[in-house]
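Input: a single structure, listed below in structure tokens.
Just one protein chain is left out here, and the rest sit where they should.
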Amino acid sequence: MNKIPFKGVIAYPVTPFDDSETADILLFKKQVERLVTNGSHGIAPLGSTGVMPYLNDSEKEAITEATMQQLAGRVPTLVGVSNLTTDKTMYHAKFAEKAGATAVMIIPMSYWKLTDEEIIKHYDAVTSKISIPIMAYNNPITGGVDMSPSLLKRLLEIPNVTMIKESSGDIQRMHYLRKGLGEEVAFFNGSNPLALAAFSAGARGWCTAAPNLIPELNLALYNAIQENNLGKAQSLFYKQFALLKFIVAKGLAGSIKAGLDLLGVGGGGFKSPLKPLSENEIVELDSILSSIESEVYQY
Amino acid sequence: MNKIPFKGVIAYPVTPFDDSETADILLFKKQVERLVTNGSHGIAPLGSTGVMPYLNDSEKEAITEATMQQLAGRVPTLVGVSNLTTDKTMYHAKFAEKAGATAVMIIPMSYWKLTDEEIIKHYDAVTSKISIPIMAYNNPITGGVDMSPSLLKRLLEIPNVTMIKESSGDIQRMHYLRKGLGEEVAFFNGSNPLALAAFSAGARGWCTAAPNLIPELNLALYNAIQENNLGKAQSLFYKQFALLKFIVAKGLAGSIKAGLDLLGVGGGGFKSPLKPLSENEIVELDSILSSIESEVYQY
Amino acid sequence: MNKIPFKGVIAYPVTPFDDSETADILLFKKQVERLVTNGSHGIAPLGSTGVMPYLNDSEKEAITEATMQQLAGRVPTLVGVSNLTTDKTMYHAKFAEKAGATAVMIIPMSYWKLTDEEIIKHYDAVTSKISIPIMAYNNPITGGVDMSPSLLKRLLEIPNVTMIKESSGDIQRMHYLRKGLGEEVAFFNGSNPLALAAFSAGARGWCTAAPNLIPELNLALYNAIQENNLGKAQSLFYKQFALLKFIVAKGLAGSIKAGLDLLGVGGGGFKSPLKPLSENEIVELDSILSSIESEVYQY
Partner (left out) sequence: MNKIPFKGVIAYPVTPFDDSETADILLFKKQVERLVTNGSHGIAPLGSTGVMPYLNDSEKEAITEATMQQLAGRVPTLVGVSNLTTDKTMYHAKFAEKAGATAVMIIPMSYWKLTDEEIIKHYDAVTSKISIPIMAYNNPITGGVDMSPSLLKRLLEIPNVTMIKESSGDIQRMHYLRKGLGEEVAFFNGSNPLALAAFSAGARGWCTAAPNLIPELNLALYNAIQENNLGKAQSLFYKQFALLKFIVAKGLAGSIKAGLDLLGVGGGGFKSPLKPLSENEIVELDSILSSIESEVYQY
């Protein structure tokens, strides 16, 4: 088993819905194919972008299986299996492993704020049921709990937990991870507007939905960092900054679907209560995408 | 239909679990019986205290039906039916109405932060499916979205939405509700440490799990307010303040279950990842309950 | 020495400036006379309302002396003497005592956030120089440091520190003060929109600039509390709530001066960079004052 099977740009597909608000697997496969064709280094279905918590079990399973079929091992996969209860998290983790996932991503979802002990037992329980690696995901805004660096350190002592995804949006957290947990810790950035700062701080990869819309710029930023060319990375980052801000401010799922519609790919429908962007927001997104395109062609 | 069927102390039962982490309906009925016997003016199953989001559908339905059977109409019931998706919220609301609930409580749960328009459509959709009243519930901490007074005003224009439960813990919100939305708006306080201030501000009722442990003090506070006796209300509030702080700080579900164990009633087990209070916390709770008891007997 | 010389409504005058941006002592005396004539139980010059930190030493001294002359002992006085340095705080405290102040108010001003030890030494040093009582003032927003209840408890062990003014705007702080520090602790509320909740929680007095504009309502609220008539207090509070919110939201000094202009008393000028309210804000204030007047005359 490769304990840290990811690096670079890990792309997050959306989950498109049909008119009856059920996951549209055909369109999903098409969107996933685009992501891998465009050069993403990994694919992560059932993330926040994929509105995982809004899906029922059969939708989650269909999305997982569709991802494996479509990719057929071309790039590694990271499947979201988080759930409020430990029991359901174990269930989905086992399903993902059996379906062929390279790794699973788990955020400790919370309605009631969990204690550190509760979080550790939660990961421990899931670990006992699978043998693929786990990426522990910290996102106080969607998950409702903020895992401190010292808690993350304890999680990394659980054998399968080998990677951390940080989405708190605070660059200091990454400095702590690197300095406090050691240089070999594999941490990934999940905050789009932090892409430049996180790579500068030593992030191993970038978990992002942006490759649905601007894959060349996302990959070029990573490549510039690999080449140790900060000036080029900075320039590439500012070219995509307006889009990265927009998709976070307006919500990843809605923004990416609107962008896929604008690009002619088709984003698919929504599951209530989630709704599409407003007309004005779509116009703003169109303008951002157009100005990126004209700038990049010049470049 | 009574559009505002509640006032006074609305008691929230826990959901006890058995060794296999399934809802223990027998113990639940016993706990509910205690609440009504002790004088609560209403019963609200499947609230945050009842860890509703952690239950599967059959558990939610069993709890709803058990409540109706046990109460047999003695006091009005307020059943929690919130869900991330609109579809599932409608499903549980219809179930509650059919089972005989007096009203349902709905908080706009969010993984992705909902816009005002999304929230309004969500309530609108549920309203179209039931004819009993809806209490709109604002709790930024558990629900993840903070409904502004102006949004609450718009919600109250939906016919069935006739009551508001405020749990943000900010007394100014209640001042705004009363002054901004009009004196006839029925708002209920869901923040225990705010009980005195909220009643002083004109709250019609108090949604609380505390009657599981100290029903006499909770009811006496409400009665003092009804008698327009502020001095007595203040004195009664400070007698229970330490407990109200404790159950909020340590989590309602865990604190109430520990208290029920200490009182010999039996709180029941937990569903993972939620765990019982620590030994030290239980000792602290025991000490608070003992000092209340000795003080109240003197009184 | 009366260790707790205040209760009820403690009124805060503004500091009016002339065209050369120097304190206008004549107009100040006229404004102070109105406050005492209208029934305020105490007068507190050189508070936040009086923009004390913007005055030079000779202005502070002139305001202190003018207050004593004008009042001539009719009501007790509470003079603000806070300063960034301990040395200057001692200087102004000694000046106030010599001029005849009943007590001084001290907030631990901070550019650099002070530690608890630094704050205690600061109060200790001032205490050693005067023999009149000190009101310790907590206001995280203007002062930049938030004194915890446990720090306030330590401050109250210093002999002269006998009173606490809480302006954090959080009613829970007052519950902690009353319950944690004991029923005999004299705490005063400095947050206008919290007036009803704070009196309900047991505040001994209300430190407020509102009596410059609506003294009858402010005093009537206190009297209703003294009569143990919560219903009346609630009704009186909501009559003045819009004004209390406005003066806090727009800034006390600017709002009160604008109100004094509207009432024909004259508020006086400002010291740069502080400026008057905008035209729109003044129109809004006028409308609030008019609707209060028409409501109160009916009452």
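Side notes on the structure shown:
Every chain is named by a letter (A, B and C) in the order it is written, and numbering of its residues begins at 1.
FYI, a contact is a pair of C-beta atoms (placed from the backbone, for glycine too) under 8 Å apart; a residue touches a chain by one contact, two chains touch by 3 or more.
As the structure is a computational prediction, the values presented were derived from the model and not from experiment.
Of the chains displayed, those contacted by the omitted chain across the entire assembly are A, C.
When you scan C:27, C:63, C:101 or C:114 for touch with the missing chain, the hit is C:114. In the complete complex, the hidden chain is touched by one of C:100, C:144 or C:266, namely C:144. Note on the undisplayed chain: of the listed residues C:60, C:122 or C:257, the one touching it is C:122.
Even with one chain removed from view, chain A keeps its contact list with that chain: residues 169, 171-172, 175, 178-179, 193-194, 196-197, 200-202, 225, 228-231, 233-234, 238, 241-242.
Mapped onto chain C, the footprint of the missing chain covers residues 21, 48, 51, 53-54, 84-87, 108, 111-115, 117-119, 121-122, 125, 141-142, 144, 251, 253, 271-275.
Keep in mind that, in the parts below, only the chains that are shown with their structure count from here on.
Interchain contacts link the chains end to end along an open line, per the touch definition above. For the touching copies chain B and chain C, the fraction of interface residue numbers used by both exceeds half; the interface is of the same-residue type. Mean C-alpha position of chain A lies 52 Å from that of chain C.
Put simply, the C-alpha centre of chain B and that of chain C have 38 angstrom between them.
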